[in-house]
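Yeah, one chain of the complex is gone here, protein chain that is, but the others are all in their spots.
Per-chain numbering from 1; labels A and B assigned in written order.
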Amino acid sequence: MQFRLEKRREPSRVVLYSAPLIAVLLTMFFGAIIFSAIGYDGVGAVREIFLTPITNSLKWQDLAVKASPLIIIGVGLSIAYRANVWNIGAEGQYIMGGLAATWVALLTHGMGGFWILPAMMVAGFLGGAAYAAIPAFFKTRLNVNEILTSLMLTYASVQLIYYLVRAPWKDPMGMGFPQTRRFASEALLPNIVPGTIVHAGVPIAIIVALVAWFVMSRSVFGYQVKVVGSAPHAARYGGFSENKTIWLALLLSGALAGFAGALEVSGPFQRMVPGFPTNYGFTAIIVAFLGRLNPLGVIFAGIIMAITFVGGEVAQTTIGLPSSASGIFQSMMLFFLLAGDILVRYRLKRVAPQGEARA
Amino acid sequence: MPNRLELSGITKQFPGVLANDNVSFAVKPGEIHALLGENGAGKSTLVKMIYGIMQPDAGEIRWNGEPVVVPNPKAARKFGIGMVFQHFSLFEALTVLENIALGMDAKVPSRELEARIREVMATYGLALDPHRTVATLSVGERQRIEIVRALLLNPQLLIMDEPTSVLTPQEVEQLFTVLRKLAAEGCSILYISHKLHEIKALCDVATILRGGKLVDTCDPKQETSRSMAEKMIGSGLKDIVKPEGRSFGTPKLVVNRLSTLSTGHFDIPVRNVSFTVRAGEILGIAGVAGNGQNALLDALSGEVRSDDRDAISIDGLGIGGMDTTERRRHGLCAVPEERNGHAAVGDFSLSDNSVLTARDRLGMVVMGLINSGAARTYTGRVIADFAVKALGPASTAGSLSGGNLQKYIMGREILQKPSVLVVSQPTWGVDAGAAAAIHQALVDLAAAGSAIVVISQDLDELRALADTLAVINMGELSAARPVKDFSVEEIGLLMGGVHGEAAA
C-alpha cells in the first residue's frame, strides 16, 4: 500500500488547530520510548515532566510565573512571524529590557515613589524596542537578514550583562559576587496572591495576549501584518508599506520581550545577575509556533512550555533526569508540529501500487 | 511509412476533472500538426503524457508504429521527442551553455557541446552567444535556447507549447521559418496554440480539443478562423456589445511625461510616457511582455510613486505622489497581471481579499477596526454579479481556479465603480465564456463614464475591446490612435521597436 499527498481545496482548520495537541501527545509517546532507550525511566520522565506540574497544585504558582514571560514574549514573536519577520533575538531584547529596568532601579535607589516601578516597565519596553530597532534598521535600509543580526545581538547582550554586573553595577556589599544590589521595595513587582510567588506579571501576560488577539484579528494593523507576511507584493498593491510593517513588527516584539525582561528582573530575580538570561526568549519561539502564531494559542502554548520547565525540575529531583531533557522535549514538540503542518494543506491519500492502476 | 506518433483512447483523470477523455489522433512524419483548444481543454495534459511527465490512466501511445510506454521525459528524449515549454525551464544565473548542458542526458564535454550548438545555430539561423548569462537575454533569445536544446537531440517529433505568446509578429515569422525547415527535413511538429491565424499559416493538420474531448481533426487551410473557433469554444461565439456611436467625455486620466526608475532585471522602466484617456474611453496598450508593462502598471496604480506630482492626474488633480490607498480614494483602481500573490492573497478568504482594495471606498474600516460584515456582503455581491465559482466569501482565494479568481478580482474592482480603471492582462488564462463576461463588464463600465486602460499582449483582445490603441516597446509608448486606424502589420512593427511616421 502506498500513500500519496494530495492538495486540499481549502487548508484544513481541524488539522491546523489540533496539530499542536497531537504534537504534544506524540512528544510524550516518543519521549517515553527515547528516554527509556537511553537508559532513563522514560514513562516516569514523561509523567513527571508533563503530568506532575498539572496534578500537583503546589506547582501551579510556578507554572504561572514561568508561563507569563513566555506568553508575553511569545505574543510579540507571533506577531513578528505573522509579518514574516524572523526576530529570533528575543532573548537579547529580553536582556536589554531587564538591563534598562535595572538601570532605572539602581538610579532611583533610595528615592521613594510609586512611579519607580512603572518607570522601570517603560524602560524595559523601550530597551527591548531599541535593541530590536537595530535589526529593523538594517533590514529595511540594507536588506540585512534579521535572523542573523538579532541573534548576534543576543550573544553580545549576554556579554553586556557580564560586564555591567562585574564592574559598574556591582553590588559593593555583595561579597564579591558579580551581581547588582537587591532592588528597593518600590522597584519590586508586587505579589498578587499572598503566600505565593504569583506576581502582577501573571495577569498582565493574559491581558497582553487578549489585547493582541483583538488587535490582530479585528484591526487594520493586524490585517496589514498578515498581508505583508503572506504576500508582500499584494500588500504593496493594497497600500501597505512593507518597511513600515517590518519596523512595527520588530519594535513591538522587541518591546514585549523587553517588558518581560523588566517584569522578570523586578519580580522573581529582584536584582540583575549573570544568570538572568534563562532562555525565555528562545523558548518563546517554540511557544509562538505551538500557539499557531495566534495570541490566544500562545497562552496555552506558554502554559505547556512552562509545564515542561517545571516538570523538568521535578524530574531532576525525583528521577534524576538531567535538566537538558526539557530542551529535548521542547524541540521534539516543534519537530512534530512542523512535520504535521503539511497535513494542513495536503491530505494523505491511499493509492494502489503502480501497475494495478492501469488495469 | 508508419505514423510518427499515434494516440488511441488516451484518458487522464484528475480529482474532479476528466482532463483527457478517449483522445485519439496521429501525427505523420514531417507533418506540422496543430493541437488547438481553449485554456483547460486538456492540451497541456495530453502533451505532458506524450513527453512522459505524466502517465495516462488508459489508452495507448504508438511511436513509429510500436506501442510504447513513456515513463519519464528522459525516455521521451531517447525516443526522439523534444519539447519546448511555454514557460521556459531555464536557469537565470547560468550561461546558455550550462543551460543546454543541463538538458542533455548524455554527458558531453563542454567544448564539444559548444561546437555542436554553434553548428545547430548556423543550420537553422538561430543567433545566440553560448557564454551569455540567461538573465541578460530577451524572451525571444531564451526561447532559442530551448529550441537549440531540443534540436541537439535530433528529434523526430518536436512539441511546441504556445511558443508565440511572448514573441513579436516578426519573431513569430522567424520561428515559423525554422519550423518549416525542420518539417521539410522530416521532423514532425506538434504545435500547441489557440491562435487561429497562426495555425492557418503554419500547420498541415489541426486537432481540436474541447473540455478534454477530441472535437475534430481537420485541415486548417480549408477552415475559416471562425469555424475553427466555434469548434474550439463550442456554443457559438458571443460578440462584445459596444453601444454604437459613443462619444467620449472630458479627459479623465492624463499621463504627462511619466518616467520610472529601474527596479530590477525583471522589467524595464518606462520613459517619458504620455497619454490621455477620456471619460467613456478604453485605451489599449499593446506590447511584447517585458517591455515596461509592469513598470507602467505599478506607476499608475501607485505601488511606485512618482517624484513629479503632475506626471499623473485625474480630473486635473495631480496624483503622482500619492500611494495606492490615496489614489483609490480619488477613484483610480488597478488590477495587476499576476493574480495570486499580487492582486490577491492566496491564503486569505475572498472576504479578506475584498478588504485589500475596497476597504476605504466602501467604508469597511471604522476607527481602525475592520467591519467584516461589510466585507462579506460586498464579496457576496461580487461572487453573484460576476458568476464566480466559489463556495462563498469564506473560500480562500488560492482555492479558486485562475479564471474564477480573475473574475473575482475584476469584479472586486469594477463594482467599486472607479472613475479610472487600469488593468493588465484582464483575461489571461481565462476561458472564453469568462473572458467575454469580463470584456462586457469593462465595456459597460466605460459606457457608464469611466476611463479605462487595458494593458495586454493579446492583440485580438485589444482590437475587440479598445477604442484607442498605443504600443509599448522598450519602455516607450507610441502615440495613441483610434484602434481601427491600425493594421496588424503596423502594430507588429511598433511592438518590434520600429517607431514613428516611417512605419505608419
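Convention: a contact is a pair of C-beta atoms (placed from the backbone, for glycine too) under 8 Å apart; a residue touches a chain by one contact, two chains touch by 3 or more.
Operating definition for what follows: contacts and distances are computed from a predicted model.
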From "ABC transporter permease", "YtkA-like domain-containing protein", "Potassium-transporting ATPase KdpC subunit" or "Methylmalonyl-CoA mutase family protein", the UniProt protein name for the chain not displayed is "ABC transporter permease"
Across the complex, visible chains touched by the hidden chain are A, B
Touch assignment to the omitted chain, from A:Phe30, A:Trp60 or A:Phe335, lands on A:Phe335
By the document's definition of touch, the residue of B:Val27, B:Ile81, B:Ala101 or B:Val388 touching the omitted chain is B:Ala101
In the whole complex, of A:Val43, A:Leu107, A:Ala130 or A:Ile147, the residue touching the missing chain would be A:Ile147
On chain A, the omitted chain is touched by residues 5, 86, 88, 134, 138, 142-145, 147-149, 151-153, 155-156, 159-160, 162-163, 166-167, 282, 285-286, 289, 322-328, 330-332, 334-335, 338-339, 341-342
Touch rule applied to chain B and the missing chain gives residues 53-54, 72-74, 85, 88-94, 98, 101-103, 105, 107
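Everything below uses one rule, namely that only the chains that are shown with their structure count from here on.
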Between chain A and chain B, the Cα-mean centres are separated in Å by 47
In the complex, the residues of chain B that touch chain A are 15, 55-58, 301-303, 323-325, 328, 334, 336, 338, 341-348, 352, 355-357, 359, 365, 368-370, 372, 395-396, 399
Listed in rising order, chain A residues that touch chain B in their complex are 6, 9-11, 218-221, 223, 226-227, 230-231, 233-234, 236-239, 357-358
